[in-house]
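Only one protein chain is missing; all other protein chains are in place.
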Amino acid sequence: MSTPTHTTHEYHPDSTGSKIAMWLFLFTELLLFGGMFLLYAVYRAKNPADFHYASLNLDTKVGAINTGILLTSSLTMVLAIGMLERRNRKASFWLLVITIAFGVWFLINKYIEWSHKIHHGIYPGSEELIGRTAGENLFYSLYFLMTGLHGIHVIAGLIVLGFMAWMVARPHQRSLPISALSAEARPNAVSVTVEYGVDPKLDEQKLIRLENAGLYWHLVDVIWIFLFPLFYLIS
Amino acid sequence: MTDAAPSYLADQRRHKGLAGWIFSTDHKRIGVLYLWSILTFFSVGVLIGVVMRLKMLWPGEHLYSAAAYNAFFTVHGVIQIFLFIIPGIPAAFGNFILPLQIGAKDVAFPRLNLLSWWVYVVGAILALTALLSGNGPPDTGWSFYVPYSLRTNTNVTLAVFAAFILGFSSILTGLNFITTIHRMRCPGMSWFRMPLFTWSLYATAWIQILATPILAITLILVMAERILNLGLFDPARGGDPLLYQHLFWIYSHPAVYIMILPAMGVISEVIPTFCRKNIYGYKAIAFSSLAIAFVGYLVWAHHMFTSGMSDTARMVFSLLTFLVAIPSGVKVFNWIATMYKGSIKIEPPMLFAMTFLFLFSIGGLTGLLNGALATDINVHETYYVVGHFHYTMFGGTGMGFFAALLYWFPKMTGKMYNKRTIVVAWAHIFVGFNMLYFTMMIMGWMGMPRRYYSYPPEFHTYHVVATIGSWLLAIGVFMFLGAFIAALRKGQPATANPWESATLEWQTPSPPPTENFHDIPTVTGGPYEYKGGHPA
Partner (left out) sequence: MSSEKHPPISLGTYLMVWLALLALTALTITAASLHFGRWSVLAAIIIATIKGTLVLMYFMHLRYEDRVFKIMLLLALFTLAVIMLLTFVDVLLR
């Protein structure tokens, strides 16, 4: 009668591999927004005066505040990662919460901006817009399209960050089902716990995931860094 | 062999039966899932082609309406391109063979791999829904050009959304393969000891990552225009319809390299094996894959020569288009040089590889008339173009896909098919193919426009010949596929290495165990080393 065993499965995640994959995904986002920036560049080159004029109608102050918000949220994000690296899960968790709060604030500002425009009859396909010059029409269509798609990415980012906060908060040992073991190891196994990495106080896989989530969040920031001047500051 | 590990086909883990397949993260099972899905859609696409050719037997509107004909050619294109050819070789064979060829246990992200198949299935279901529901399948052509795609009442939004979802499947595959190749090669396998199929998958994966997002934004724009009326392509509101064409082809041209590079990789595997010889110019072929991937980004507007672009652009793109033929030429010369003084054995995979060489070369050469500005004015939007791209896509990638199936089927299933049936099927395919598509090129040269449901009497005989060709081709294709179904049921058992090939996937049982290798191999030489007709 063989003795029941409680196995510890040591798992060394490939952080470089995960990082490569995350960067590849970021490249797809770069190209996605790149296509829209291409449209913007072409239409701006053809309608410089109209774009300049339409840009006056956007509130530079709100744009600037939103830029500050995202830049600061990038800071808190990177600090959250730094705290996890320094084994301070509590600080990391709260920094993530602050990052999420900044993201929500950004979206609220966006919502107010958009409502204001829509209230004045400026929205895709509106009569007011169709009645304006070609260049203004293009400017606003691009504005809604690009900030809209950016906003969707912010929302997605906030969902991911929410998961990250939850992940950081829970204690790091984890159990696996017995079927995850190889055929030879299964008969005697009673339970399987997983330890990620060499240091018992640092869950390597959590750190990798947090870093990757951070990369996504920073990309959202970088896209806004370009959106802001191109829409708000070209007057 | 008393190896305890069961084959991946028989292994039962967390889930049993069907669930053990659709929830499996084993790259081999995922490859097989893809293979079934892809061949099913390919068959549907072939049947639609046959239905299209039936109508073209006589001029005039009969059999079904002109509007229905528009829907048929659109659906034929969407299915064959997005559900068969683009996922094609990477998804079905790349998934199965790549880890085996580099001595790995699986791909870098097995769960992401399974996700890519589920996303494919969701995209396929959405595409089918677009075809069979509401206002009916789109009638815009698979290229969805504005302004018609924005005005037609048919299910454009849904079809375009399906293509958008399918793009994610492609991106996930590319992401997985790049990471796998960078991180999971077995000890001793340096970059220049990788098989050329692996190289081709690597180059393809980069195109999948960098080009597919442009398709995504193009499709988003079509949906946004239809729903929100942005006016970004409406000249009355300052928009430029040509920008749509630019965005569309910026993806869709590199897409043809997603299609052809893996097929070329398959040929690079088959030829050394059946010539019992090292490949000629390994590095040149590896680098030419990267070169094709790179230059392929620079030529897209050769689809737009008659659209109203600037003259400078037309000249620039024509010049760049001629450049992209160079690395393809390098490959063809190296393959032929490999065959020279080789000990050639014409087994079915080799038969189809040689067919690839012949048909793809015709396709490539006929492309020159499209790339040259003066002649393109005459052949653009005619049957000449249709003939050209079927020679390259079907005669190229299609034959490459068939060659891959013939080559790796014994490895995947442990069974061998009936070679005589395959040769008979091949004869039908070869004769039917040329009857159908060469005739198209002649017709196009005479002025027959594409996507037209009717024609003047001087084209009648040619259309009849082409349609009869389509029947032979379809019969051949179904005979071919039928041979594999029969082999699954009652094929002879195959050994681990029935072709006596030198690459790693043949150094493990047929079919392989779930873990691929009992011990991870260590590699000490190149992938195609043969001595005295046997793997060194």
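By letter and in written order, the chains are A and B; residue numbering begins at 1 in each of them.
Going forward, contacts are C-beta pairs under 8 Å (C-beta built on N, C-alpha and C of every residue); 3 or more make two chains touch, one makes a residue touch a chain.
Bear in mind that the values here come from a model prediction, so they are computed numbers and not experimental data.
**Q** Considering all chains of the complex, which shown ones does the missing chain contact?
**A** Contacts of the unshown chain, counting the full complex: A, B.
**Q** Looking at the whole complex, which of B:Ile85, B:Leu114 or B:Ile250 touches the chain that is not displayed?
**A** Within the whole complex, the residue contacting the unshown chain is B:Ile250.
**Q** Using the document's definition of touch, tell me which of B:Ala301, B:Met354, B:Val386 or B:Ala404 contacts the absent chain.
**A** Counting the whole complex, the residue in contact with the absent chain is B:Ala301.
**Q** Looking at B:Ala284, B:Met309, B:Ala325 or B:Leu368, which residue reaches the missing chain?
**A** Reading the full complex, the residue touching the unseen chain is B:Met309.
**Q** Can you say which of B:Arg13, B:Lys105, B:Arg183 or B:Arg450 touches the chain missing from this structure?
**A** Final answer for the missing-chain contact: B:Arg183.
**Q** Provide the residue numbers of chain B that touch the chain removed from this figure.
**A** Touch with the absent chain occurs at residues 182-183, 206, 210, 214, 240, 242-243, 246, 250, 297-298, 300-301, 308-313, 316-317.
**Q** Which parts of chain A are in contact with the chain that was left out?
**A** Against the left-out chain, chain A lists 12-17, 19-20, 23-24, 27, 30-31, 34, 37-38, 41-42, 45-46, 60, 64, 67-68, 71-72, 74-75, 77-79, 82, 85-86, 197-198, 204, 208, 211, 214-215, 218-219, 221-222, 225-226, 228-230, 233-235.
Methods note: only the chains that are shown with their structure count from here on.
**Q** Which bits of chain A are touching chain B when the two form their complex?
**A** 14, 16-17, 20-21, 24-25, 27-36, 38-39, 42-43, 46-47, 124-125, 130, 133-135, 137-138, 141-142, 144-145, 149, 177, 179-180, 182-183
**Q** Okay, in this complex, where on chain B does chain A touch?
**A** Result: residues 4-5, 13-14, 108-109, 112, 171, 174-176, 178-179, 182-184, 209-214, 216-218, 220-221, 224, 228-232, 237-240, 243, 247, 250, 515 of chain B touch chain A.
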